[in-house]
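All protein chains but one are shown at their positions in the complex.
Naming follows writing order (A and B), and every chain is counted from residue 1.
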Amino acid sequence: MPRVTDKQLALFLIVPLILFVATINIYPIGYSLWLSFNKINLVDGVTNYVGLANYLKISGDPFLSNSFFVSARFVLESTALIIVISLITALVLAQSFRGQPILKVIVILPWALSEFAVAIAGRFFLDRNYGFLNAFLKNIGVVKEGINFLDATFAVEWLAIFFAWNVAPLGAYFILSAIQTIPEDLHKQARIDGASPIMRFRNVTFPFIRYAVLITGVLACILSTSSVVISFALTGGGPGMASTPVTLYNFRVFFYNQDYGYGAAISWLTLVAVLFLTIAYFRLLTRRR
Amino acid sequence: MERDKISRRKALSTASKVAIGAVAAGAIAGLAGYSAGSSAAQPARTETITRTETLGGATVRETVTRTVTAGTQPVTGPPLQFVHWHYRDDIVTSYVKKFMDYYGEKVDEVLLANENYGPLMEAKFQAGDVIDMHYANFFMVSRWISLGWDRDVEAFREIDQIKAEMYPSIVEAYSTAEGKLAGLPYFWSARSAPVVNDDILEKAGMGGERPGTWDELWEMSRRIKASGAATYPVMPHWFNAFYGIVWDFEAELGNAYNDPDLTKTFIAKDFSPVFDVNTEVAELLKTWQDVTKEGLVDPAVFGQAGDSDHVSAIVTGNYAFTPTALYYFKVQNDPSQSRIPLGKANLVPVTKQGWGVIDTGLYCWPKKVTDEERSQRLIKFFGWRTPEGERLTATSWAITDALGSGYMDTLRLAKVKAAFREWLGDRAEVTLKIFDDIALTMSRPWVYKSPMYLEWANFAFPVMSAIASGTQSVSDGVKTLRTKLDELYKKYHAK
Partner (left out) sequence: MKIKPSRVLLYVAAIIIGIYSIAPIYSLVITSLMDVRDIVAGHIYPYNPNINAYLRILGYDVQGPYGFLRAYGGSKQLIQGLINISIIAPIVMIITLIASVPAGYALGRFKIGRLRTILIILLLGTRSLPPVSIALPYFFLFTQLGLRSTLQGMIIIHLTITIPIITWVLMGFFAALPQDLEKAARIDGCSRLGALTKVVLPLATPGIAASAMIAFLFSWNDFFYSWLISQGTSAATYNAQLSGFFNFQNEPAMFAAAVTLQIILAAIIASALQKYIAQLKIVDPGTVVVE
């Protein structure tokens, strides 16, 4: 009986999955592509081919460029926060101390919430009149009147904070799992050699967790670029359009303005941008040492 | 190895417990649903119903005899589809149940999220869903009639009698530009009617004072802020939804410039826009920007997304003026939900100018229904009356939520008057007079009759929010709004 080669087995196991995922997505992708070259008039039910008109509209849309900057800010800040928080949390959880098992359970809780639940928790936390944060600050006497946290200047930052709050636990656990693969002797040796904690981190710990940190960063990036629920439910994109990322703007163009052609064009450009980013990350990840 | 075995067992047992629990829940739910679905057949009979209602401590007992006519075998055929937004869903479900008992009918309720109600309905229409009756604001159904998804109710057998029983102004407000009644009335009310908190006013030494115009309202707010009685004297109706800031815009524009149908200052009778950066619209938006900068308005309003945020804010009792819907005015007077001292939340009377903008609700009749007769029956039961002549829903809504009824006889009913007296006490007469005055003077935008309104409103709310909060200049914002309207006018009306 001829032995199936590894390559053939791998293809056999994976290609069906690719086909499944691709098939379900082919129609939406194709339809969306077709939409982007057309203009649909609901009144007459007429569809007109307009070529690249929808794409050219993009360069003249001030709302879209505003949303682009909001997205960029949101993605950068979320990713940075997630990496930093995961790293610190993982380093803390890797030590043994009283209450560590309890902390491990508490840390995973924010991740158990859906994005919508996070947004709602954020609302109840930040409300100017009766939100917990303001009530707490008033109670300890720091402020007399509630602070309006979600103003035009800082709304995006709060979105990033809560998004990071939601995603960081997963990253923390990924990094923790990598830390736990470090042989204990290496640490002991480094300590005997008199290395400072920072040196120990750089030379002993970091090489082992490098990949996990990278994975966390990639995940953070992918999730934050496609995020729409948290801006939709926490700030509604407000004040004005100050916290409307491209995803939410795209959703509104599709859904509220019913400009299907333009909405499709925006999503295609977004898709291309995201794909470039994804491929770039994978180059990073699979780079030979 | 041993530890691995144990942890593996634990993992498997946890996982299987979860899975079994889920499957069990599913099975039980399936059984429950099945047994609940098969209702008993209703034979023909005469019923005497004794209803007991408690109004303000006094128990009112009513006896109604009705004959459940022969022929009310359980109706065969698929259940009727009733699509509506969220508002007192428990009460709506009780009416649905009454309808089902009356006719042996089956009705499925489909609830859609409020802030996306319009787009979601349009997605459903485009997907070809069967709908037998649905809620809509007037501008929604007028648009959907133009787009060919809904139809007007002129074909109803009793349409002339129905119209005769309605307020003429409501018939006018609920008719399309061609004069066809777009649906049967669910309710009417007013939004952005200013409510004053006398508790705060008293703290500022201005108890009992009332503004006559919107400008006077802002002027009083300045004094209140200076006195320290409230950090932000006004919580405006500016939440970030099409039925938030845009409706307040229509209210203030119509009220301040004595232009109730907004044809002189906003959109003319032929639906062409008539404003630009030098007209009243720009003036109004500039005022908004200024009062926000002055700190008369709570900046938290720009983070509000809908009614629930709005209502949670206006019941805190922290503001002097809270323009709101008349039915939320009732909530402000409900001690179980509001922190405003009882008797201190009062409507501002109509003196020098009108207040508010009309808030409309209709029961609509789509083209694609399950069954012509059954759907008509459903709409008439909710939107008109029972075969015995009882206006079930209109009366109950007036009692429970102070929702205006489209029919002239509702307010004459003793129990409706008694219900108002119950939550208003000795302010009932004065308040009901203000309700009437508001109904006569509130803005009733003519543009609601155009299919372009909903599209524009969905586009406009973030723009208006940006202007008011100061993140966009008035001239840029007005130009954007005007450009969009020109575009829509060309799309829908220029032939």
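Quick notes on this structure:
In the analysis below, a residue touches a chain if its C-beta (ideal position, glycine included) is under 8 Å from a C-beta of that chain, and two chains touch if they have at least 3 such contacts.
Small disclaimer: the values here were computed from a predicted structure and weren't measured.
Within the whole complex, the absent chain has one touching residue among A:53, A:72 or A:117, and that is A:117.
Annotation: of A:58, A:147, A:186 or A:233, A:233 touches the absent chain (contact as defined above).
Residues of subunit A in touch with the missing chain: 3-4, 6-7, 9-11, 13-15, 17-18, 20-22, 24-25, 27-29, 31-32, 35, 88-89, 92, 95, 97, 99-100, 103-118, 120-122, 124-125, 129-136, 138-139, 146, 162, 165, 169-170, 173-178, 180-181, 197, 210-212, 215, 222, 225-226, 228-229, 233, 247-248, 250-251, 254-255, 260, 263-264, 267-268, 270-271, 274-275, 278-279, 282, 285-289.
Contact between subunit B and the unshown chain involves residues 4, 7-8, 11-12, 14-15, 18-19, 21-23, 25-26, 29, 83, 86-93, 109-115, 120, 123-124, 126-128, 241, 305-308, 311-312, 315-316, 328, 331, 334-339.
Note that in this section only the chains that are shown with their structure count from here on.
Centre-to-centre separation between subunit A and subunit B, using Cα means, comes to 36 Å.
Residue ranges on subunit A touching subunit B, taken from their complex, read 41-43, 123, 127-130, 145-146, 148, 150-152, 155, 233, 235-242, 244, 252, 255-258.
The part of subunit B that touches subunit A in the complex is made up of residues 116, 118-119, 122-123, 146-147, 231, 240-241, 298-300, 302-305, 309, 312-313, 316, 318, 451, 455, 458-459, 462-463, 465-467, 469-472, 491-492.
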